[in-house]
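On to chain A.
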Amino acid sequence: MKVLVKPERCKECGLCDAFCPKKAISHADHTNLAGYHPIVIDDEKCIGCGICYTTCPDGVFHVLGK
Partner candidate 1 sequence: MKGNIAIAEAAVRAGVRLYAGYPITPSSEIMEYLSWRLPEVGGAFVQAESELAGINTVYGGSSCGVRVLTASSGPGISLKQEGISVLSDEELPALVINVVRYGNGLGTLFSSQCDYLRETRGGGNGDYRCIVLCPSSIQEAVDMVSTAYELGEKYRVVVVMMTEGALGQMMEPVTLPDFQEPKRNYWGFDGKYSYKKIGIFDRDSKKEAVELNKKYAEIKANEQRWEEEGIEDADYVFVAYGVPGRSTLGAIRELRAEGHKVGLIRPITAWPFPEKAFEHINKNVKGIITVEANATGQLVDDAALFTKKVLRADIPVYALPFVYGVPPIREIKAKFAQILAGEIKEVY
Partner candidate 2 sequence: MAVERKVPAIIDNPMSFCPGCGHGIIIRLICECLEELGQNQNIIFPIGVSCSSNLGGGLVTDRLHCPHGRAGAVATGMKRVNPDNIIITYQGDGDAYNIGIAESINAAYRNENITVITVNNTNFGMTGGQMSVTTMEGQKTSTSTHGRDCSITGFPMRFPELVASQFHIAYAARGTVSSPAHINQLKGYIKNAIEAQMNKEGYSVVEVLSPCPINWNLTPIKAMERIDNELISYFPLGEFKQRSVKEA
């Protein structure tokens, strides 16, 4: 795993999905407490580049850097 996520903060804005260069981000079928389908990262595709962190307005991501 290269990125930790806080799914409870996700507002499903879709910015990370759109900018992810590896298309590694999708959304869960379930909703979080705020009613949004939080993002899910495909660890196989993720390269830990940090673009999701950069574009996320809600502090969902923590790129571990390893």
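By our rule, contacts are C-beta pairs under 8 Å (C-beta built on N, C-alpha and C of every residue); 3 or more make two chains touch, one makes a residue touch a chain; residues count from 1.
The candidates were selected such that all candidates are chains of the complex that A comes from, given by their letters.
Just so it is clear, the structure is predicted and the values come from calculations on it, not from any experiment.
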Neighbour chain for chain A in the complex, from 1 or 2, resolves to option 2
In the complex, the residues of chain A that touch candidate 2 are 2, 8-9, 11-15, 18-19, 36, 47-51, 53-59, 61-66
